[in-house]
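Sharing a structure with you now.
Removed from the display is one protein chain of the complex; every other protein chain stays in position.
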Amino acid sequence: MNAGTYDVVIVGSGIVGAACALECAQQKLRVAVLDHDTVGGGATAAGMGHIVVMDDSEAQFSLTRYSQQLWQELRPELPDDVEYTQCGTIWVAADDEEMSEVHRKAAYYGRHGVPAQILSAEELENLEPNLQKGLAGGLIVPEDGVLYPPCAARFLIEKAQNHGALLQLGAPVSGIGNGRVRRADGTEISAGIIVNAAGAWAWELTRGISVKKRKGHLVITDRYPGFVSHQLVELGYLKSAHSHNADSVAFNVQPRRTGQVLIGSSRQYGAEHKEVDHDILARMLQRAQQYMPGLAQTSAIRVWTGFRAATPDKLPLIGPCAEDSTVYLATGHEGLGITTSLASARLLVDQILGSTSAISREPYLPARVTTLEHAHV
Amino acid sequence: MSSLQKQFDVLVVGGGPAGIAAAISASECGARVGVVDDNFALGGQIWRGEHAKSDSKASAWLQRVNATAIEFVPGVRIIDQPKANVLRGEGPSGCIDILYRKLILATGARERFLPFPGWTLQNVMGAGALQALVKGGLPIRGKRVVVAGTGPLLLAVAAYLHKA
Partner (left out) sequence: MSEQISVLVNGAPCIVAKGTTAAVAMLIAGAECRASVTSEPRGPLCGMGICFECRAEIDGIAHRRSCQIVCESGMEIRTDV
């Protein structure tokens, strides 16, 4: 890759960086993407690939809904190996308290035009016979889906390259700022705008941003076609995702196209190493078996971990840094990176070009967070 | 959900000739010894099915095992080491945690397969695999067998199959 100025240099080729690259390239910006490893090698490769509308806050809802719609528009172009399946999500309620949450969500989605249907205990059982008997019911959101993230990131990058974007892999970046990107080999590239889309590593390039690693575990089974048909998430998941300190697990399973079952989820702060934590893995699997006892008879073929990039208010950082107008952030997506990647890219590029956005950008602006410092080039 | 637990002074992983010899030595020195193996019988790969015969070298060793207090933990595959001095295995009754002071690994060898077009076809298998299957009851009389290669294991397998 030669020196010379790019309009935009993106650090990170995960799903968010890849989406940003495509958006930039389609807007005729001269863009380069750098990654220290392979395309989508971080959280993108480790996660569940769930495309889900979430309503923890208005801002989270706006972003996830907008982005889900962008995925639906992109769907016809997605190659087969992206495995896009609109299987829907069923939020599972274990008791009456969670059932009232079902009603609240149903009303919220109804007001916002998201198709959703309340399921009685019997209807839930009919849709997912392998769920534990005695659950209270659930909410089905049929427009949610799943895909295979590494192939999705690769598709977005390749499409960006077809529009002229440059990709350099195996290229670690040691510093960004003031319109320059310094690579680990000492060379520098000039850029009008630098986008920090480095996910769990974003804080290394932009010091002081409130992005912390939040470790997760996943297990994939051998093939059991028909064992589960929808992405199933317990409503207690929200308590897990909300927790700021404690290690937590929540029931979360997903059917893959092969008939394999993907089982999650866990959240831990402060765990820096990627080795499997057997205690939390056991808790996660026990939780899963409480909801689907049949999982105990399945054969697990692989367990792995990944690091989500988490912010304190559970919203990503999308937009310019306060102290350096040449650095933009596109990170901090926690467990919603796949879902919100396309909308994040739109909002980012709208800001770069000064265009209006389909939704308000305010809630995701990095400036909302008070302290920002970054590694000077 | 609690798992089974066992405890030994010396745990030997692998019940083939090496594991058997190690276990007997340790046991004859007074240690409380356990031998764990994925297979349901002692003997590993090379002595598969030997317990059925009464006059082989293998059966002599197996009789020595029987004369000791060695505990054989059959059908358990070690899957993890959750903490120091504990191995976790998976067996017919679920998970089992085996505690030990000393560990001897006698897990033996496995065939290293070279992929080639056709290696996934039915009835194409490793040489050791065919021997294991024949010992597992596969009738071979009157069948045509091609043994590809001439390493020492292959010659031994060919000799075995010829007699079987």
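Going in written order, the chains are labelled A and B, and every chain counts its residues from 1.
The working rule: contacts are C-beta pairs under 8 Å (C-beta built on N, C-alpha and C of every residue); 3 or more make two chains touch, one makes a residue touch a chain.
If you're wondering where the values come from, they're calculated on a predicted model, not measured in any experiment.
Asker: Provide the residue numbers of chain B that touch the chain removed from this figure.
Answerer: 38-40, 45, 49, 52, 75, 77, 110-111, 113, 119-120, 122-126, 128-133, 136-139
Asker: What does the interface between chain A and the hidden chain look like in terms of residue numbers?
Answerer: Contact residues on chain A toward the absent chain are 222-224, 258, 297-299.
Note that in this section only the chains that are shown with their structure count from here on.
Asker: Return the distance between the CA-based centres of chain A and chain B, expressed in whole Å.
Answerer: 45
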